[in-house]
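For reference, the structure discussed in these notes is given below.
Omission of a single protein chain aside, the complex is shown with its protein chains in their original locations.
Then we have subunit A:
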Amino acid sequence: MRRTSRIIRIRRSPDDHVTTPLTRRTAAVLAAGVLAVSLTACGGGDDDSGDDDKGGGTEETRTTVTLPKLDGARLQVAAVWTGAEQANFKKVLAEFEKRTGAKVTFVPAQDPIINFLGSKIAGGAPPDVALLPQPGAIKQAVDKKWAKPLGAEARAELAENYSQGWQDIGKVDGEQYGVYYKAANKSLIWYNTQVFENAGASEPKTWDELLTTAQTVYDSGVTPFSVGGAEGWTLTDWFENVYLSQAGPEKYDQLAGHEIKWTDPSVKEALTTLAEIWGKKDYVAGGANGALQTGFPESVTQTFTGGDQPKAAMVYEGDFVQVNIGETEAEVGTDAKVFPFPAVGDTAPVVSGGDAAVILKDSEAAQALVTFLASPDAAIVHAKLGGYLSPNKNVPDSAYPNAVQQKMAKALVDAGDDFRFDMSDQAPQAFGGTPGKGEWKALQDFLKNPRDVAGTQERLEADAAAAYGN
């Protein structure tokens, strides 16, 4: 309609007036187009959730957990998830609502969630359940007497579905507080298969092979790595993988607890190794300055867009990268593939992360929700939607939507108790989890100036000493 009216107007109007209505029209059409796009973007999410709810309802008949009837109960769940992650989790909550009749509201929280909860609790209105991303945060919540221990049903569900290691990191002083609902495998490197094919590169198994692969890719005219350095956590994850594999789990645990100093030779070695990639000219997309302004989502999308000539060939991060790949046209499993982080030392590292559900306001409904989250039922609903790994060993591989996902889930569950939890997540918030401070900032500075190993170590140690208080 709009187009026809424009044509008519052009025909009728005298020549000297043609330009004005035309440009005005174009502007209007443009504006309307933008509006329409934003509207569909908003509407899209809602539609999806509606559809999938129905789909899930008919298809998902499996129930392994018995939940009480909770008609009229209201619950608030706080987590820092946004975008697709949040939308998918809401579908799990919807399943819980359907089974119990309780009404669950999702409360979007900001990082660091522990401070967000602090202000909520000070205001007298804490959410019933919160998903805490760090073991340190669980301990803090327990120390401040915010967290409530799990009831018998939740503990039973947990014992049935989780390996000892995953149960233990949810414990504080022997008491079970957290259910690790969501896990992340943070020892993965994603790559653009087209670029690897063009360059004739292959998946590396060791650090040296990784360097060779990077050189091959670079020789083909593509920058090897994309680093999302605007957010410091991607950098700490890089470091942790190198350190865990090179220095070994014992040192890793000591450094995580700040029992050894950051000025330790092992840290020097790890940083020097890291500089073999970060410090090499043209190995990082956009150079160090460009990388420092690249957010994590963009670091993924720029690796998987641009056809034969993406901005980078590989991007390191956890399994959740596939959520961002979903925003591009690349298909996980064909256009985007993954290989485990190569072994720098003797064995390849398995660094994991996770979000634990913790009860802040004890009630039958809150206990029921945590029990549900500990069950395979909740994990299966979420797994089908993609971008999610469960440490729950009773979730069948078939629940995951694709082969890549199944591979990652299997690796995670198979690692049993041999995984190590993300080091920066174990550190005090001020050191390991604050934008522009502590480890995040120190590694950003290191990315900018990879020659300054000693200076980086000193800064890390100074910040760590202040944050750990020793």
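Keep this in mind: a residue touches a chain if its C-beta (ideal position, glycine included) is under 8 Å from a C-beta of that chain, and two chains touch if they have at least 3 such contacts; residues count from 1.
Just so we're on the same page, contacts and distances are computed from a predicted model.
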item: Complex member absent from the view - protein name from UniProt, among "Arsenosugar biosynthesis radical SAM protein ArsS", "Oligopeptide/dipeptide ABC transporter ATPase", "Alpha-glucoside transport system permease protein" or "NADH-quinone oxidoreductase subunit I"; value: "Alpha-glucoside transport system permease protein"
item: Absent-chain contact - pick from A:Pro204, A:Gly232, A:Pro349 or A:Gly386; value: A:Gly232
item: Among A:Asp168, A:Glu197, A:Asp397 or A:Asp414, residue touching the chain not depicted; value: A:Glu197
item: Hidden-chain contact residue, picked from the options A:Asp168, A:Asp219 or A:Glu259; value: A:Asp219
item: Contact residue for the chain not shown (choose from A:Gly290, A:Gly333 or A:Pro401); value: A:Gly290
item: For subunit A, residues in touch with the removed chain; value: 110-112, 114-116, 118-119, 197-201, 216, 218-222, 229-232, 282, 286-287, 289-290, 292-293, 295, 308-309, 429-430, 434-437, 440-441, 444
